[in-house]
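Sending over a structure as structure tokens; questions will come in a sec.
A single protein chain has been omitted from the complex, and every remaining protein chain is retained in its original position.
And then chain A:
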Amino acid sequence: MNYNWNWGIFWERSPDAIGTYMDTLLAGLYWTLATALIAWVMALILGAIIGTIRTMPHKWAVRLANGYVELFRNIPLLVQMFLWFFVMPELVPTAIGDWLKQLPNAPFVTAVICLGFFTSSRVAVQVSAGINALPRGQKMAGTALGLTLPQTYRYVLLPMAFRIVIPPLTSEFLNIIKNSAVALTIGLMELTARARSMQEFSFQVFEAFTAATIIYILVNIVVVNLMRFIEKKVAVPGYITSGTGGK
């Protein structure tokens, strides 16, 4: 096999005027993290609301929330990106559409909105699973104490449910970081896009992709450990959680 390995490539200047190729990749990491973090906040808030509605006794509200979940689950992320980026500006009134198209960071804003909605439907499923996993006596106890339904949710059900769903939310957070790579199709220069452009400029395919892969793995490790720390901090006494041996 004749492939010219050149691991020193990262310290050479890249043609995109940021500095070395390493700087290029780190700039990509910055956009990946910025996109994922902001979208994650959006997904958590929306997902918590929709997920809670799914467990409420109002039939039509449940149906609406279920429809929301199915809508965002059954369309590929790539197509959703295109819908937000190419289709949405054409469907709103012309003035708003033009403003959207001229935003300086249009791909970034679009990616955040798209990933936020996409992930919120998954968060919603986990939040309602968490609420449903609680013994039904807890809800009854709340009502017996004279709490209204919103109060029962606020003081009894949600604080428990949120602590229970932290492990599945971890993998959803890892997913949002990985999914942000799809935004390269609408021109967001995140980590994968930078690795790809580095490969195009330098022809060092394997070095570029190896570096990107290692960065993704490091981010994964950091996130997993951070969430494990949070999980331990908020563990409900008496519940089996990883790391505490179910004490």
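Couple of notes before you dig in:
Heads up, the rule we're going with is that a contact is a pair of C-beta atoms (placed from the backbone, for glycine too) under 8 Å apart; a residue touches a chain by one contact, two chains touch by 3 or more; residues count from 1.
The rule we apply is simple: contacts and distances are computed from a predicted model.
Of "Binding-protein-dependent transport systems inner membrane component", "LutB/LldF family L-lactate oxidation iron-sulfur protein", "Glutamate/aspartate import permease protein GltK" or "Phosphoribosylformylglycinamidine synthase subunit PurS", only "Glutamate/aspartate import permease protein GltK" is the UniProt protein name of the chain excluded from the display.
Within the full complex, the residue among A:I9, A:A65, A:V125 or A:A181 touching the omitted chain is A:A181. Across A:I49, A:L77 or A:M227, the single residue that touches the chain missing here is A:L77. Contact between chain A and the absent chain runs through residues 1-3, 70-71, 73-80, 82-83, 86-87, 90-91, 93-94, 174, 178-182, 184-185, 192, 195-196, 199, 205-206, 209, 212-213, 216-217, 220.
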